[in-house]
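Note that one protein chain is taken out, while the other chains of the complex remain in position.
Chain nomenclature is as follows: A, B and C, assigned in order of appearance, with residue numbering initiated at 1 for each chain independently.
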Amino acid sequence: MTERIKNRFEALKKEGRSGLITFTTAGDPDFETSLEILKSLPKAGADLIELGIPFSDPIADGKAIQEASQRALKAGMNVKRVLDMVSIFRENDKETPIILMGYYNPVYKYGVDAFAKDAAKAGVDGLIIVDVPPEEADELLIPLKKNNLDMIFLATQTTDDERLPKVLKNAGGFIYYVSIAGITGAASASEDAIKTAVKRLRKYTKLPIAVDFDIKTPKQVKAVANLADAIVVGSAIVKIIEDSKELSKQEIVGKVLEFVKTLAIDKK
Amino acid sequence: MTERIKNRFEALKKEGRSGLITFTTAGDPDFETSLEILKSLPKAGADLIELGIPFSDPIADGKAIQEASQRALKAGMNVKRVLDMVSIFRENDKETPIILMGYYNPVYKYGVDAFAKDAAKAGVDGLIIVDVPPEEADELLIPLKKNNLDMIFLATQTTDDERLPKVLKNAGGFIYYVSIAGITGAASASEDAIKTAVKRLRKYTKLPIAVDFDIKTPKQVKAVANLADAIVVGSAIVKIIEDSKELSKQEIVGKVLEFVKTLAIDKK
Amino acid sequence: MTNSINYNSFPDKKGHFGIYGGFFVAETLMPLILKVADAYEKATKDPSFQEEIDYYFKHYVGRPSPLYFAKRLTEKCGGAKIYLKREDLNHTGAHKINNSIGQILLAKRMGKKRIIAETGAGQHGVAVATVCALFDMQCVIFMGAVDIERQKPNVFRMKLLGAEVRPSKSGSATLKDAINDAMRDWVANVDDTYYMFGTAAGPHPFPMMVRDFHTVIGREVKQQIIEQENKLPDVLVACVGGGSNAIGLFRPFLNNKEIKMIGVEAAGKGLETGLHSAPLNDGSAGILHGSRTYIMQDDDGQIKNAHSISAGLNYPGIGAEHSWLKDIERAEYVAVKDDEALKTFSEVTRLEGILPALESCHAVSHAMKIAKNMTSDKIIVVNLSGRGDKDVDTVAKFMGVDL
Partner (left out) sequence: MTNSINYNSFPDKKGHFGIYGGFFVAETLMPLILKVADAYEKATKDPSFQEEIDYYFKHYVGRPSPLYFAKRLTEKCGGAKIYLKREDLNHTGAHKINNSIGQILLAKRMGKKRIIAETGAGQHGVAVATVCALFDMQCVIFMGAVDIERQKPNVFRMKLLGAEVRPSKSGSATLKDAINDAMRDWVANVDDTYYMFGTAAGPHPFPMMVRDFHTVIGREVKQQIIEQENKLPDVLVACVGGGSNAIGLFRPFLNNKEIKMIGVEAAGKGLETGLHSAPLNDGSAGILHGSRTYIMQDDDGQIKNAHSISAGLNYPGIGAEHSWLKDIERAEYVAVKDDEALKTFSEVTRLEGILPALESCHAVSHAMKIAKNMTSDKIIVVNLSGRGDKDVDTVAKFMGVDL
């Protein structure tokens, strides 16, 4: 287990608050703007950063993140440049954990061993590969472990008690709970449902639990922040980039950070 | 056997020449013009007159005669009026034989018995029903015979020696030899072929032989007149009516008669 | 009277079914017709002819076609069991191919090299073009100019298969005019040409021969229903255009006097409007296309134009055998309207996942009407004569859907 994720969750615990995990797609809408956003996220209130590796066929994602991927790819993004972006970020930020989130094929094509090595070197802390469930994860776990990277697994509503132990067995970093039925950007789950779900997960694991439930407003963050160890905000941020096509890079960065600031989580 | 057909062929024999049989469709392009043409045909040189009963589906006819049928039907022609037309013609011409030519259905619908009676009364001499071959002719032969009308049968290239006696068995008036392969208005047979055909028919019958071979010019009439007892000219006349759409009735009648005059057959 | 008839002995040598049938053709055509009749008689005496037919039926056409119990259709009607004879699954999509296979094998025996045929909707044309490709014969299809315009995909299928499609422009420029033109062509090309008539109408021997090639439908049904129900059906239903699919189904059962047979004509916009294709319901005896039979005609004996939403039923005549069966009351003939057929198209599609040809919808529609009033131990077999893919445009147009 790398230290940054662990340390950050411990720090949050001490601060007595949940963490904010932001998701943006690397290279959306282009390398520089994306990097600029990345660099400023910690100051704006992001406790952990999830960075999407763009993929042509993001099956588990809704329209907003699909289009973010398309924009990034069009602007020339690729896996190597995602790692470059992390490297540059790390020059000035040694603390904020970075989790890459993506689909298996670009990583597989890069070569899993090489990828794990290069990612670690760039300063990546953990990896979420959406389409690699525990059943298929062995081939990733070994090289990641060798390079001290966490493999973070998803748990969902439909991951029942029988299945949960399998998911948790090799999980590192934290548990990523997808509370919504369906793809990113779909209808949100109720607070009660989240409460029940986190309680259930708690029974099985000591790892921190992050909840992705498609938060759209600061009010929603307030409402659920305390239900889990961290809250993920993704589509809402990506949508700001989507809606800013006409703006300058500087303006886009400004708009994103302004929104993230409103999300920043205070003490309980 | 009615007398008019017999008498006319005997007269032609005495004159030492072949007869000219003209074909027009009754009611083409309308009742009055058609009647006018009919009345003038004998003077123009027609020795026998074939009058078509218009039918919606004249299977054995080519384009020219199909369209003549259509014009006549459109102008309100029907079987009863065809007989009316013959009646009117007979008021002034008691000599020229009139042969009605048509398809079976209008006659069948009229009622074969009634038709035979009314046709005889109107002054018709013979009947060619194109789609009633000898095999199906019994039902027509009896009422026609009762009313002294000749049933004229077709013989063709393909009517072989085995079949000829069957065709000739109940034939009356004359034999109508269709020399062309196909429908009216199709390619003409050669003189030689006609010569051979007539010779073959001669072996089987004493009836006069009329040849239909789609004559188009006076020159052709001259060339073949002597090969048979009579020559039929049909499509060529009908075509003149077709080509005269813009003309007045009087002009149409004039054009037709002018053409028929050029066909009139002289002594051998 | 009906009870004493042995139906297998019809027609007589001259092709008569009672007063109907016969050869009402010009002398120019008679020798050809007689040669076909003669060749066919010889062929039926040669066992290898039927063997050849059976070979192509099995390996090429895909016979036997299933006899399918239409459970949901039956439930919807709530009465007699409805079985569908699936002629729609034949190669080229309709029963028509049965006849084409039979006739091309005959034409081959006769040494012919050129095949002509008429077509309305294009189904028979496609079947003919198909067997001509298979047996390497020249193929000319006559088709009304109006029909060509509204059945373009079938026209292109025929062309792809190597056939020449000749537009018939005379008269109503539909099926009957195509028949006229085909007969004209036949007379003009006596030596090398065979005319492959597409339904059990026309001059003898076509009504008999076409029927014989289609009796495989009824023979299979007989065996299949015994296998599935261990008894014969109570009612047989088929649509009638020229009457070939109906007679193919009926014929093997005609001597089973207790079985009822119903032919369904196209009532078009309604029998009372005159805009229909129902000579047996609203026509009278006459002579058309070489045969005495019921036809649609006016008082002067002129042939009326037929109307139907289904091009394959759009014909003012009917096979002679049906006229006879009607008169002697061995079969009943009813008529179903355009809009009823369209409704049935939707019902069969939605309930059974089968797109039926609009022609066949007429038969199913009537079967559904009578099934209701029958008890559930009764069995109706309906001939699903063809598939409806060809009709998707027509239906779309009717439903106002833009494709």
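Methods note: contacts are C-beta pairs under 8 Å (C-beta built on N, C-alpha and C of every residue); 3 or more make two chains touch, one makes a residue touch a chain.
From a predicted model like this one, the values you see are computed outputs, not experimental measurements.
Visitor: Taking the whole complex into account, name the chains on display that the unshown chain touches.
Guide: Output: missing chain touches A, C.
Visitor: Among C:65, C:123 or C:360, which one is in touch with the chain left out?
Guide: Reading the full complex, the residue touching the unseen chain is C:65.
Visitor: Who touches the missing chain here, C:16, C:86 or C:289?
Guide: C:86
Visitor: Even though one chain is hidden, which residues of chain A still touch it in the full complex?
Guide: 55-63, 66-67, 70, 73, 78-80, 103-110, 130-133, 135-136, 153-160, 163, 167, 178, 181-183, 186
Visitor: Given the full complex, what residues of chain C touch the hidden partner chain?
Guide: The list for chain C reads 58-60, 62, 65-69, 72, 86, 88-91, 93, 129-134, 136, 152-153, 155-157, 159-162, 346, 349-355, 389, 392-393, 395-396, 401, 403.
Throughout what follows, only the chains that are shown with their structure count from here on.
Visitor: Of all chain pairs, which one counts the most C-beta contacts?
Guide: Going pair by pair, the biggest contact count turns up for B-C.
Visitor: So, comparing C-alpha centroids, which chain is the farthest one from chain B?
Guide: Chain A.
Visitor: Between chain A and chain C, tell me the centre distance in angstrom, where each centre is the average of that chain's C-alpha atoms.
Guide: So the centre of chain A lies 68 Å away from the centre of chain C.
Visitor: What whole-number Å value describes the gap between the mean CA coordinates of chain B and chain C?
Guide: About 37 Å, centre to centre.
Visitor: What parts of chain A, by residue number, touch at least two of the other chains?
Guide: none
Visitor: Can you list the residues of chain C that touch 2 or more other chains?
Guide: none
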